[in-house]
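All protein chains but one are shown at their positions in the complex.
Presenting subunit A:
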Amino acid sequence: MIYSLTFLIILANYGSVFCYEGSIDEELLIKPLQSNQVYAHFQFSTKWDIDPEKETFRHSSLFPRPIGELIQRFDIQELHVTLTGGLWRYEKWGYPVVDAATGAEVLAWFKPGSDVDTNWKLLANSLSGLFCASLNFIDDLNTIKPEFSFRPRGVVDSKFINSSHVRYANLPHEIVCTENLTPWKKLLPCDSKTGLASLLNSGHIHNTRYHSVGLHLRPVCRDKSCESLSLELQQTVSLVYDYLILGTKNWSLRKLFGQGVNRKCVLVNKSDIYVDTTLTDVELEPAPDKTVTSIRGGQTTVLQKYEVTNTFLNIYAKYQNADVVPLNLPPPLHANQYLSGYGQERGGIVTKIYNNHWKELDVVLLQNIPWFIPIYLHTLKVVSNGKELKPLQLRYIPARQRIRPNYLEVLLRLPARTSTSVVIDFDYVFLKWQEYPPDANFGFHIGSAVISCYLPVAKNYTAVPWDMTLISDSFNASRNGYLVEIRTENLIITLPTPDFSMPYNVICLACTVVALAFGPLHNITTRKLILKSNKKVQLVEKIKKLLNSLSKTKEE
């Protein structure tokens, strides 16, 4: 009896060890943008209070197990994956909560001492399976190790911050669709049946101007003292709805997502909806639970807070004066990228960075240019309002054909209120005919440039501070700097094509020319010049001769 009691106690103790310590919070930020769009950002944050170093990831309850397996198998320190369709227009829309490049983008930090290159390839393949995306096309041809642009977002021993542990790749031609969203939703504890996730209906997501699905994994401090670590997984969805597509400026949850929130997911800690009403004079129905005013980095934001309960919730926003268009104030820093030149021989990649701030800004420009665009570093020109700028730092690893891309990172100090263009020339390459895709004349993508900067003001800024997790943490969270990682447009370049229909002809013709040299040279070198009778032998005589010789041989 005593034995069985002790056994029970031991079991209970073990039970407390296995007991899940963590939380999941879901938030939705709805922000009418200054132009004719409304921005909806979903964030599902799972925090797991375990030591990422020691955990075996065999058991998990709220935390998705496939992600745990990835961490354990590939020695991941930090992982950021985004799948994006459409382009975020910084100039008109300000900064999003999470920056993402058009197409697929993967950034991973690996634990020191692991076999980074192998793990990176395996990770890409696993993610490809996990999200049903073509992330398996990530290989040496499009992977770079940026030195300045990215820093770990989570807690890390600073002596291990080294570009040899980071890998970054983007697949600009990746098309994001429903098939990527479904597996992504499966990672949530309540799936998409209850809670905010029930708003994510594929049909209403993919008719937006911009949609981005993301997954961000990082170790964070468990509490203020930061004596122990937790693992944080953020799953985000960013959507930009266009009023023109919606047909009206007055939006509602039902209009945007097809349905309202049914009830709260029981596993979730906090389930909140915030509606930004700073710029617009809008009447909300039902009335918000709370009004939050946030003053952050010189910008005041007014937000209406709704708490999701077990009753049905559909927020309806009605504009008081639909004709009022708010003045568009461009954010302190934004950028564009385009191709210059004409024809298919020589061109240039131009990245134009606008500094609208009243002070100079230090930015890092990162370019990941595929190998089939050989760039000339000596043509790199940074011109700011007619004056040439000298890069503060420059990192360049030239491309190798069919092996690795061009990696270029430039550290610039942009003068106040200027537009700076960074121009670099390249040559158009002629590929082998089997290297062209089936739609060869569609062109090849060049991924977007990444411009990172610590902004001194939080104008048009919505991102969550680094040391925090939730959107609600970003209220009144003034810091010394606000990190933005601006992604520019993708480029399409049409390389000159050969004639795909005639490999045989080309081989035959070129070999004929070689034979034209071989024939005479062979004759000249192996034969002797002799004088020959010019008499033409008649055909009849030839036959006679032949017959004669034949009859002779018979007689013999």
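Everything below uses one rule, namely that a contact is a pair of C-beta atoms (placed from the backbone, for glycine too) under 8 Å apart; a residue touches a chain by one contact, two chains touch by 3 or more; residues count from 1.
The rule is simple: contacts and distances are computed from a predicted model.
Visitor: Look at the options "CAF17 C-terminal domain-containing protein", "Ribonuclease P protein subunit p30", "Phosphatidylinositol glycan anchor biosynthesis class U protein" or "Coatomer subunit gamma" and return the one that UniProt uses as the protein name of the missing chain.
Guide: "Phosphatidylinositol glycan anchor biosynthesis class U protein"
Visitor: One chain is left out of this view; which of A:C132, A:V302, A:L431 or A:A463 touches it in the full complex?
Guide: A:L431
Visitor: Among A:I295, A:A416 or A:M502, which residue is in contact with the omitted chain in the full complex?
Guide: Candidates A:I295, A:A416 or A:M502; residue touching the omitted chain: A:M502.
Visitor: Using the touch definition up top, pick the residue from A:A399, A:A449 or A:I471 that touches the left-out chain.
Guide: A:A399
Visitor: Contacts of subunit A with the missing chain: which residues?
Guide: 342-346, 371, 374, 376-378, 394, 396-402, 406, 427, 429-434, 496-499, 502-503, 506-507, 509-510, 513-514, 516-518, 520-535
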